[in-house]
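A single protein chain has been removed from this complex, and every other one stays in its place.
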Amino acid sequence: MRFIVTLILGLASSVALADPRARELGVPFDGTPGPLNAITDVGGVTVGQVTLLEDLANGKKVRTGVTTILPRGKATLDSPVFGAWFSLNGNGEMTGTAWLDEAGQLEGPVVLTNTHSVGVVRDAVISWRVKQGKPDASGYWWSLPIVAETWDGDLNDINGFHVHPEHVWRSLDEATTGPVAEGSVGGGTGMICHEFKCGIGTASRKVSESGHDYIVAALVQANYGLRDSLRIAGVPVGPHLRGDTASIGRKPEAGEMGSIIIVIATDAPFLPHQLKRIARRAGMGLARMGSSSGNGSGDIFIAFSTANPQALEVKPLLQASFVSNEHIDPFFTATVQATEEAIVNAMVAAKDMQGTEGHSARALPHDKLIELLKRYGRYSGKS
Amino acid sequence: MRFIVTLILGLASSVALADPRARELGVPFDGTPGPLNAITDVGGVTVGQVTLLEDLANGKKVRTGVTTILPRGKATLDSPVFGAWFSLNGNGEMTGTAWLDEAGQLEGPVVLTNTHSVGVVRDAVISWRVKQGKPDASGYWWSLPIVAETWDGDLNDINGFHVHPEHVWRSLDEATTGPVAEGSVGGGTGMICHEFKCGIGTASRKVSESGHDYIVAALVQANYGLRDSLRIAGVPVGPHLRGDTASIGRKPEAGEMGSIIIVIATDAPFLPHQLKRIARRAGMGLARMGSSSGNGSGDIFIAFSTANPQALEVKPLLQASFVSNEHIDPFFTATVQATEEAIVNAMVAAKDMQGTEGHSARALPHDKLIELLKRYGRYSGKS
Amino acid sequence: MRFIVTLILGLASSVALADPRARELGVPFDGTPGPLNAITDVGGVTVGQVTLLEDLANGKKVRTGVTTILPRGKATLDSPVFGAWFSLNGNGEMTGTAWLDEAGQLEGPVVLTNTHSVGVVRDAVISWRVKQGKPDASGYWWSLPIVAETWDGDLNDINGFHVHPEHVWRSLDEATTGPVAEGSVGGGTGMICHEFKCGIGTASRKVSESGHDYIVAALVQANYGLRDSLRIAGVPVGPHLRGDTASIGRKPEAGEMGSIIIVIATDAPFLPHQLKRIARRAGMGLARMGSSSGNGSGDIFIAFSTANPQALEVKPLLQASFVSNEHIDPFFTATVQATEEAIVNAMVAAKDMQGTEGHSARALPHDKLIELLKRYGRYSGKS
Partner (left out) sequence: MRFIVTLILGLASSVALADPRARELGVPFDGTPGPLNAITDVGGVTVGQVTLLEDLANGKKVRTGVTTILPRGKATLDSPVFGAWFSLNGNGEMTGTAWLDEAGQLEGPVVLTNTHSVGVVRDAVISWRVKQGKPDASGYWWSLPIVAETWDGDLNDINGFHVHPEHVWRSLDEATTGPVAEGSVGGGTGMICHEFKCGIGTASRKVSESGHDYIVAALVQANYGLRDSLRIAGVPVGPHLRGDTASIGRKPEAGEMGSIIIVIATDAPFLPHQLKRIARRAGMGLARMGSSSGNGSGDIFIAFSTANPQALEVKPLLQASFVSNEHIDPFFTATVQATEEAIVNAMVAAKDMQGTEGHSARALPHDKLIELLKRYGRYSGKS
């Protein structure tokens, strides 16, 4: 009998939020987070996650899903956002980037899934658009969706192609504001970082600039890195935790096989060429975790701004506001900080997982992390 | 009852070759073509095309398909090629480009289809790979396929999603060397250029360089351009042929809505950064047709070299040969020439087509083309 | 005795304008030019050219100079413009492009000179800025000038380094609106195209879009191309004019050694990422001349918009207007058309020149050009 456990957002997040996040454990981070410390601190952004957990009759295990980010929630249907992307190491897929580069605008959701399901998800975004009954304000149907991936084939039966259009549609239909479930959920269900169980993580930063308050936030689907390279808050955590490595049927010597997709959202107004600058900074947050962006890793970043809703109307002459380049530095710093915290959040939230082919991945042990932070004078909790 | 007419390669090409190609009509081109004047003049390259023509019970019409290029034929399974891409105007999709840019290598086929079927085709390339039973020599399954598209929604029921995995698998299994069917076949079935029926076209050029004989070839899936801008062999054909425009339910004033994917293949040895240079020249061939690469057009080009089969073996230290930059000019020129001829071939081969929603597209009238070539002193045929 | 003939702008242009330009000879071009058919049709743009012609006592000959474009005339000192660049074939230098890419803005003039004088010109732009007595509105001195080059070493004693800071300063101080001298003037003094004498050329196009009238204009410093590849208005002029090649001590077989810098200016409002799109289209105009952008050619293009003078003020939050992507096509077409005409204008304006080392270059013979246009049905003059 087919048994699918699908954790939809509400449930997943209520469970997840009972657990401590990284800063609650005592990991020190710079900067001030927004109220949810999540990508949904950016007004209007909604997130929908569908998690597929199933133990198949043939012994294989399904450990995968879909995480969908709608820049303007329901209004995403008709109102694009300015956006840009950057590939630090392109061993991965993000569809739709040629048009994103060209037009400087992102016309629908950003959807994250596993490597072998990018296609079904991409076409399902189009068919969902068609199902909404009418084209966008310009008379167009979206046709170049942004879908990105990381590879969960260690824990998930990836060649079983278990993501179906209805999963994508549900993630689109049920996307909400509010807290975002982290760890082994959605597209991140089967992911592994630094040889610990990993998945989805998010974080945000407040930026006050010239009398305005803005949010810069990150959501990551993290699946990269070797154990030894792991650094948390500058502490060389990895070399101290050489045991507990994921049992995934290959050697660490094989090098980084994973990937990380980083989505940066902000409500501050930026033009597309500025968002490309911001996207590049995501890699500097990744660098602080100890990564050197290995050959096997698809480290691909996308940034968008929800400001300027009028800027992409269907009119010949448009207007946009933007923060000047001279005032962009706090947004760069916030990007680096939010990225770093989102990755640690993904690791902290994930739980041990039994996967397909007898593979398994252990979670980052919270107690040992705290102990190491203390040993290196970096513990920020109540001692 | 469902009625699918699928013209596989052998049939399609034998029919097509009975018809004159552009140079046989008297269109003058520079340079010397290879024996087939096709991308299959590059040794080892195979092409598979599956054409879907169906009049559905609901009145809609299927006019679409898949065109697959295997750089090394069956050996493509295990032996990558050096490759690169360039987007002149990115209103289109080509998946797999982040890795192509990063690694400088193309690890499977290049597949062309319609805009709304890129996803199914992409995943089907992966599932075909899995069906072959073993990963490639590096232990990997291909997972970042190159799939590109142009939009056939004027003539094809594009939102019916009629391309299925088995069509992709068939195009892969049945790909062959030899003549390549042109016009309304494969991925080009429902395409329109300069408001004339269009589709797939190909051409090749011989290049002799320092005692070696090489081939540079182009295959295009052409779907771009307004009537007035059409130039053939420098002759302003478009303004003279203002009638006979495609009846497609929208105005020419809407601007260029189409796209062109150009695939450049060569057996000359080039490194990835040199192939990127070659890919850029495809746009110069397109420019000679009168295009200024409109906003709505996805003008995306990919180039690969079948030389250096040993250069991407699974070894730590590899060797490659390459033509020096100082000797690359004839290959640039051949790229421009082959691209231009491939586009004209696509237009010349296509026949009038009735499409969905009552839309239709007329073929370029051969007699009028000949007349215009004569009027402008550019007819190269027997007068 | 040292004898420097320096033709400053006023003189040079009054002489030059007595001569017919390409369209006056009967070359057909598409589109409608602005009043001057020059880059100075874009309001505010000024051009200064200093031409250095000298026969030295040691037998060497100076045939070089400086062409300076100020996007906002004198106001360029304090008011940047949005800008972008593209390299079709980067065998050349354009300084300042890293910041142009990053910031999306051009903060001073664009200066064109010979290959071996880029440095002195670059530093002279900085020293001129310093001489103006105060930094720009942001408190900065310009320090990353845009200086580009083509190689005039066939006719000019390029290793004599004859361009001096005062020449640059004069071109900046004396830049004016009004007609622009073409041919062997300014930075174009010693340049050669398609083995004919060449140099500076310019042209413009009117674009009416949604009730606004705009200008798109090109200025080229043209020095590229082999004779055989020359096409004018689609006519294969080159192969008919195989004699009269430049006597420059090297063989055509050596391939394209020259370069072309293309500057695109518009008063239509565009954002930086859109100007990059426009810059790319300059290469399509070049393609229409028959070029395939040879390895030895530095084919580098820059585009700027003089709209939005307030958009780069020293304020935290800025506003800009921009033409929507859906309405950009006429600007693409105008870019292609203006580029093509500017190149032909450069060739038509240039006169035979005796250069250094006994080298010489003949001008394109007007009578033969007219004859060929007539033979191919492309003559637009009064017959």
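Quick notes on this one:
Chains: A, B and C, in written order; residue numbering restarts at 1 for each.
Basically, a contact is a pair of C-beta atoms (placed from the backbone, for glycine too) under 8 Å apart; a residue touches a chain by one contact, two chains touch by 3 or more.
Quick caveat: nothing in here was measured; it's all calculated off a predicted structure.
Taking the complete complex into account, B:326 is the one of B:166, B:326 or B:371 that touches the chain left out. Check C:40, C:64 or C:115 against the missing chain and you find that the one touching it is C:115.
Looking at C:28, C:90 or C:381, the residue that reaches the missing chain in the full complex is C:90. Interface with the hidden chain, as seen from subunit B, comprises residues 102-105, 138, 209-210, 212, 269, 271-274, 277, 312, 314-327. Residues of subunit C that touch the chain left out of the display are 87, 89-103, 115-124, 126-127, 130, 141, 143-144, 147, 151, 159, 161, 298, 300. Mapped onto subunit A, the interface with the missing chain covers residues 88-89, 229, 231, 233-236, 255-256, 277, 280-281, 283-288, 291-296, 325-326, 328-329, 332-333, 335-336, 375-378.
Operating definition for what follows: only the chains that are shown with their structure count from here on.
Rounded to a whole number, the gap between the C-alpha centres of subunit A and subunit C is 46 angstrom. Taking each chain's centre as the mean of its C-alpha atoms, subunit A lies 35 Å from subunit B. In subunit B, the residues touching two or more other chains are 89.
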